[in-house]
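For reference, the structure discussed in these notes is given below.
All protein chains but one are shown in place.
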Amino acid sequence: MSDTTQSGPVLAADGTPLKRSLHRALRIQKLRALMLIAPLLAFVLLTFIVPIGQMLFRSVENDIVANTLPKTVIALQDWDAASGQAPDEAVFAALAADLYVASNEKTHTRVGSRLNYETPGISSLFRKAGRKAKKWDVENDGPFKEQFIKIDDGWADPDVWRTIQTYSPKYTNGYFLNAADMQKGADGAEIRPESERIYITLFKRTLIMSLIITGACIVLAYPVAWILANLPSAKANLLMILVLLPFWTSLLVRTSAWKVMLQQQGVINDTLVWLGLVADDARLVMINNQLGTIIAMTHILLPFMILPMYSVMQTINPSYLRAAKSMGATNWTAFWRVYFPLSVPGIGAGSILVFILAIGYYITPELVGGTKGVFISNRIAFHISTSLNWGLAAALGTILLAVVLILYWAYDKIVGIDNVKLG
Amino acid sequence: MADADTSNAFVEFERVQKSYDGETLVVKDLNLTMPKGEFLTMLGPSGSGKTTCLMMLAGFETATHGDIRLGGTSINNIPPHKRGIGMVFQNYALFPHMTIAENLSFPLEVRKLGKSEREAKVKRALDMVEMGAFGGRRPAQLSGGQQQRVALARALVFEPELVLMDEPLGALDKQLREKMQFEITNLAHELGITTVYVTHDQTEALTMSDRVAVFDDGRIQQLDPPDTLYEEPKNSFVAQFIGENNTLEGVVKEINNGLALVQLDDGELIDCQPVHESVKPGARTRVSIRPERVEYNKDRLKEGVHTLKAEVKEFIYMGDIFRTRLNVAGNDEFIIKTRNAPDVDRLQPGQQIEIGWLPEDCRALDA
Partner (left out) sequence: MKAKLTAFAVTTALVAPAAIAEEMTIVSWGGAYSKSQQLAYHEPYTAKTGITIINDDSSAEAVAKIRAMNEAGNVTWDVVDVVASDAMRLCDEGLAEELDHDAVLAAAPDGTPASEDFGDLIVSDCFVPQIVYSTTFGYRTDMVGDTPPTSVCDIFDLEKYPGKRSLQKRPIDNMEWALYCDGVAKEDIYDVLGTPEGVERGLAKLDTIKDSVVWWTAGAETPQLLADGEVVMGSTFNGRLFSAIAEQNQPIGMLWDMQSFDLDGWIIPAGLSEERKQRALDYLYFATDTQRLADQAKYISYGPARKSSAPLVGKHASLGIDMAPHMPTDPANAGNVHIYDYEWWADNRDDLDAKFQAWLAK
């Protein structure tokens, strides 16, 4: 009874506050635990967190212009882009000095490639000017304005200078604007002309098609998982091997197999024509479009839906169904009111897996998607490996990551993430 | 007599057989008749066929041969959901995604009862098992005993005439189990429900049932009220399975005046009641004596009773009783139980005594 009236912290036997004492006792345990997971932590940090951080950073990084053309950037600060005139000699002289250094370090073409993403033609302006500037005597060879314009009259174009000025800060939102079908115009951000808009369309298409693929996977995987979960284990294991078999085949092989199946001179069309269901001159178009992508990707991602469903269904005690039936429920009611709700965590886990995998797919859409069935990831891959516009690729990737996180959050709000069970 | 039986019959098994693999029979030629309102327990070791019988009655297994009738109609081809039988499962099988009230409401919903009627019935059923305050909870938030009550309420809420219970108390601790045994029996009698109860716990079977069917090897070995079953086991399996039992083996010498003279394997002679049909002169037999019917106080032994020599092996003090292990006629496991009373001696290990019993307490059964 006296305890309840006592105020102040509870003390351990030696008089130190109990909380501190407990904390000390636990610290050694925590340290030991931390040591045990340290290798994994380092691995995850090095191969996962750091690269993602780098990607996020690259989508706004733009120090190449200021680093390569430091004098030009300063000289260009006072130039008024709205004047419609190329800047004066002072700016050209600064550019000549910068280019002299840059061309000897062979960095001038890099800045040219960077600015060429924004305004076509700048790449060759820098390449050509760099060739000359290498041999200039910056102190005495001036004035330079005439010489630059003689090398290429593109240097007289105020648009070129506006681009250099716009992209002189060390950080830019230009990549993100680009990724949202916008650009930095004379009056700030503006929407791109219709003939250049593509990313919003692709984002939408990627999301919608991923949802369709996820839905198709649910419909096809559910009965399979149910059979697996309800067969005696010997037979279930055999069937499980069939489910896993595709994993042991190369993705390319499986995708190519779908080509053989689906193309107009392919197995399915041949069969339909032979059966007389389809006229020979009206063969079905099932590939190089969205349908092809949906079919091939549903097939490839199906195991990712079956496995979590199976592991959840396995834990559903058959006595629930018996109980429902004993209470007067028909087979359908017992399934729909009792079994199905209990299997929802499996559907949820499978859907999240399939959807997130689908949203990042690019090999299959590239091969069977034609023009209407490609995903945003195809453009990301293009910018990584072909156009080398890694900043834009990073911005697109960041947006995709954000979209996934938002959807995950929404899923958590609507369905509840504790309602997901992977096994 | 036979006429009265059939007119009274509510649940009937007639020559029912069940095989899963087509080679061995799990249930062999089962015949059983239950009147309305009876509490019948199927008792037996695991694999004896009792659960299979229950599942056939519920409709989750089909009989390989024979007829199962409910209220006079054959239900062999009626699917489980149309049988209207309440059932309590071993693991309760409460739907984890529904609240307690929703669980109870489920059988009423599938019967298309109106909302207010459902609510009233759910409330009544929950009150009946004293769980009225828990309607909004999920099964996982309840203790084992509470889940058990809910499962019972759910099996009763749609007012079935027959309720099946499949080892419903198996997961509870001893105290709770005893309490629930009492409650279930009371409820069943109050509501006048016919109950088939499956268990492998003989105490449960004895305390709860009107009649107990002892299963072994796919057959009913004995079907009787608990006292008959305990005091008059018809064969050595039942004698061994129900309660504690001492067994002595020997050969029947002769049968006189309704008593069999049995010569035990060490040569001693004792008088027994011949129970099993196989007990005939010259046949081997097993003699069954309940530990509490053995007397070693010479003053209390009736005259003319055969006595046997015994050596005390172990004395165990159990509070209300003493449990003493003896060596009798070469059997080291011979147990006697005595009440803890002021006039009862506590035996010492090594002590040589003489024991005896009334001939009617000694039952000669099959070998």
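Think of it as A and B in the order they're written, each chain with its own count starting at 1.
Operating definition for what follows: a contact is a pair of C-beta atoms (placed from the backbone, for glycine too) under 8 Å apart; a residue touches a chain by one contact, two chains touch by 3 or more.
Keep in mind it's a predicted model, so treat the numbers as computed, not measured.
**Student:** If I'm reading the header right, one chain is hidden. Which shown chains does it touch across the whole complex?
**Tutor:** By the stated touch criterion, the chain not on view contacts A.
**Student:** Tell me which residue among A:27, A:106 or A:170 touches the hidden chain in the full complex.
**Tutor:** A:106
**Student:** With the full complex in mind, choose from A:72, A:168 or A:288 the residue touching the hidden chain.
**Tutor:** A:288
**Student:** Would you mind spotting which of A:21, A:67, A:124 or A:333 touches the chain that isn't drawn?
**Tutor:** A:124
**Student:** Which listed residue (A:135, A:235 or A:372) would be found touching the missing chain in the intact complex?
**Tutor:** Reading the full complex, the residue touching the unseen chain is A:372.
**Student:** Could you please point out the chain A residues that touch the chain left off the display?
**Tutor:** Interface with the chain not displayed, on the chain A side: 46-48, 51-52, 54-55, 58, 106-107, 109-110, 112-113, 116-117, 120-124, 127, 194-198, 201-202, 205, 263-266, 288, 366-367, 370-372, 374, 377, 379-382, 384-390, 393-394, 397.
Simple rule for what comes next: only the chains that are shown with their structure count from here on.
**Student:** How many angstrom lie between the centres of chain A and chain B, each centre taken as the mean Cα position?
**Tutor:** Using C-alpha averages as centres, the distance is 66 Å.
**Student:** Flag every residue of chain B that touches chain A in the complex, lowest number first.
**Tutor:** 58-60, 79-87, 89-91, 93, 95-97, 106-107, 110-111, 154-155, 158, 164
**Student:** Could you pull out which chain A residues touch chain B in their complex?
**Tutor:** That would be residues 317, 319-320, 322-331, 333-334, 337-338, 341-342 of chain A.
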